[in-house]
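Missing here is one protein chain; the remaining ones are kept as they sit in the complex.
Right, chain A next:
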């Protein structure tokens, strides 16, 4: 409609010719999208129609538009048309203003980006231009610390080797530098800015994609005589728009993708709109009410028809000139649609939005979710699903960086058959460790804290001795022969010392890390994964220092001596390969160094390995205590073998199959390895993870851990973070084929049934491949889910990012339960997006997870407060708010309905026009919003500072501890959806009906035709309506006051000043509003005793009804929250007594007793223990 479509021609593989002169015709310009970026949606002209159109994609707005249109037809309209249009305009105006404001921001940033200056090289002359003017094929000069104006292919760099470093924090949040480099041949051609080659070069590139780390293109460079040679380009040559050039003076780049084709723009997803379950049900209820509204209108209209037929003609005072009862009752139908329209709340959606934004604000302000280490508060990115935080039943958690710190400690290494590192003190006590660490970090200013991926405590006297050239075991004979396949090359490691040196040299060589120097010239390693950094760091600290690399060389300082080797090829680590390797030329010997996951490397070894058995034994032990292990292996290649490979590598086809071909090629090379050793790295747990998980389990939330680790490691981490506790029955599913999977699942089913029978807690550990069988097979999936859904915890190991998302969907689609996925890395993005609620952690692996999440947290422990406290409150707040909203509209519409009987079903409005409009918009809006923002069934806060008096502090501590113990047991409120239920809805609606009837009929009987004043004047329509309206306002406020459990000044002010006082002011205004029904009525009316007697009587009746109802509910449904509240309130006096009396107090047989008995027992035991320890 208004949106321009992307031309088809943009979506074909492209041929780009380097534009030396940087001039082009108009036609050439249109070939590719321009580099002018437009993220704004509107301009001055299109804003109004476009944003209006957007507003009317919401059903509610369409409905209210229809109402407003009916309102404008005089014969149907019962009310002033403005009174219906005003709220619509208000709501639309608010949304549109927000839309416009956001778009203005986009305009500003667009302009800023488009007018950023960049340097284009026109026939070797640097010319200043703007980003917007850039087009495909231009040569661009980018200097240090500038950002790239478009996606470029680097042709040359100021560094001789062609290397350059970029920082992509604006794309993926990763602060570490990424090495890129020009291919050698182009570096040669373009290394001088003044004299670079002017011959045409050509690039063939594929359709632009979203993947940041993928480039599918080839470069054709002139090799003289007008000939061109083809070079395959990889992501190493791709410089991304928005990224910054670092550590490099300048680069020359060729523009390949511009504007909307750039990776950054392709990755800029439109934000998703998530709607919560409550909102979905609410919409259904609104539809139901619409049906009720129409039904009531039909009923009233048919009564109207009956009345007209019987009396209409006779009622001479109505003077029907052209009397058509049927037509008139047809009109009456529409009139009543308008009058009963008050049942459907226009402001509910707006109020909900407000409330959720406020709730989000308080989540973001919560100091208990502040993580000092990262200087981060919680961040809410999707405000529409706040209440679902209180309904979570399944949590899917990533392990690395989420449960664990992603901080590695080099613990052990096995070189040959010898294990080194035994002398370290055992620090595998995560909580204690972290507490110490936190104390340290609080002293340091958080911003100055540089996160270290690796911790080094490694000590081994023997190893140090050997490395110093001493130590007797260093001379232990090994006699390991490593030969190339054709036997032409051979390396012999005769002694343990040689093996150790080879091992550490491998560690310092086979990696993707680079060196970064900080202000004090301290070197630190930066790399794609913390494991890798840890290993390189460890090697460096043991004397095998990696000092830098270029595209073709690696420099080392080994045991004090400089060493250089030629780096021939490097194959990166990825989650599928699970290994990384380099090919180096070490003094004429071409070696392949590889390190990777044990199962991957094991399969690729030559037969008859010397150390395999010993190493495998050690690895089994390691994984039991939760260490991450890698195997190191090597292979020697003869020059011929390498040449052959190199040739094949350069002639890889230039199309989609390239990636898989390359995979095959390298996979072939990474075979016939010789095992050298292994390393074990400890993954530290994050603070309070075990406690948090234990509490989440107590809250009846099932926690699933999804990790790429091997089964034993995963199970171990699960144990150390209390995901699997001592009394759990653990079932394991790790099978190689579908058939066995079926069989095994049958076995598990038996164990499971037994557990259910004996009421034991259970946990399943599943391996990635078995999980795949389950996901792919419908029957298995069914069987698996039916068990897994009730398991307290599930551990999935060896899973890929895609599987993570599949697991989430497995539960989400089958069970219709609220799921939450939490993770910190790019590999969790799929999962985070698949779940109902995605939580991203500010991690060390970049910002991808945070960017795609709904809530961003600093640490896993914040989940406790986010779910059990904020989620719990928000569910109650939102659920009760929706219920109350229906109530207050009911109570307002019921008098109108009954009045229709007394006005001959003529469609006369019972209330004055603006009174109707302001009811939802002003008089009852703010108390509701305030309650929705602030209400708490139990106030839970941790004391930032305890009271100075020791006794008071003691009580505070106990109180806090008590609440901490109790809060998980309240979570069922949202999880079991105990508030927003159909019976509850019916109850509230029924309440509204009864209260509305009480108000209407009592006022009717009190003031109908009676003499209302002692001067004899009788009542009339206006005072009647005013009295009823005042009662409604009073009852609406009374009801919300009764249901407000937690009072702040905001609640108080909103009820007294912003509701009642505003109403009084409006009543005064309406006294002088000429032409309205109320004119000159209120002043007289408030002077009459009947007015006040009505209000007092009705207030007392409804207050009494509410109290009785509350008492009945309290009698038949025990509310744990109230009990806890009572206890907290009297904590100072009788905590100790309470603890002593716990066993004596008989628990009432309540509705929830069954659910709670079990948990309470555990809780109370713990509390008894706790308070015992206090005394």
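By definition in this document, a residue touches a chain if its C-beta (ideal position, glycine included) is under 8 Å from a C-beta of that chain, and two chains touch if they have at least 3 such contacts; residues count from 1.
FYI, contacts and distances are computed from a predicted model.
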Which choice in "FAD-binding PCMH-type domain-containing protein", "Ubiquitin-like-conjugating enzyme ATG10", "EF-hand domain-containing protein" or "Cell cycle control protein" gives the name that UniProt lists for the one chain left out? "Cell cycle control protein"
Sole residue of A:366, A:462, A:691 or A:960 that reaches the chain not shown, by the stated touch rule: A:366
Check the options A:288, A:653 or A:1089 and report the residue that touches the missing chain. A:1089
Per the touch rule stated above, chain A touches the missing chain via residues 78, 311, 314-319, 321, 335, 362, 365-367, 902-904, 906-909, 939, 941, 944-945, 1002, 1004-1006, 1008-1025, 1045-1050, 1074-1075, 1077, 1079-1081, 1083-1084, 1088-1090, 1093, 1097, 1100-1101, 1104, 1107-1108, 1110-1111, 1122-1123, 1125-1126, 1129-1130, 1145-1146, 1148
